[in-house]
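Yeah, one chain of the complex is gone here, protein chain that is, but the others are all in their spots.
Let's turn to chain A:
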Amino acid sequence: MSESKIIDACDTYCPGPLMELITYMKQANVGDTLELLSTDEGSAADVPEWIHKVGHEVVSNEKVEGVWHIKVRKAK
């Protein structure tokens, strides 16, 4: 069964949020959803770029009260 996990990378700067996401992506199973929380504006654009490049799936990317919520599904 696929799982969902929240990774809080608020208050860290590029490429901290990406590195945190990758650490958890390595441990996740295919089909799992991870939600990255980040206050870094650069990462809000950069993390989805990485997700596309390596072949995972961006489920959603939205800013809620100053925090970016980037949901990604592990595709492979």
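In the analysis below, a contact is a pair of C-beta atoms (placed from the backbone, for glycine too) under 8 Å apart; a residue touches a chain by one contact, two chains touch by 3 or more; residues count from 1.
To be clear about the criterion, contacts and distances are computed from a predicted model.
Matching "Phosphate transport system permease protein", "Carbon monoxide dehydrogenase", "Translesion error-prone DNA polymerase V subunit UmuC" or "Sulfur reduction protein DsrE" against the UniProt entry of the left-out chain gives the name "Sulfur reduction protein DsrE". The chain not shown here is touched by just one of A:6, A:30, A:54 or A:75, and that residue is A:54. Residue-wise, the contact with the chain that is not shown comes from A:12, picked out of A:12, A:33 or A:61.
Where chain A meets the missing chain, the touching residues are 11-16, 18-19, 22, 50, 53-54.
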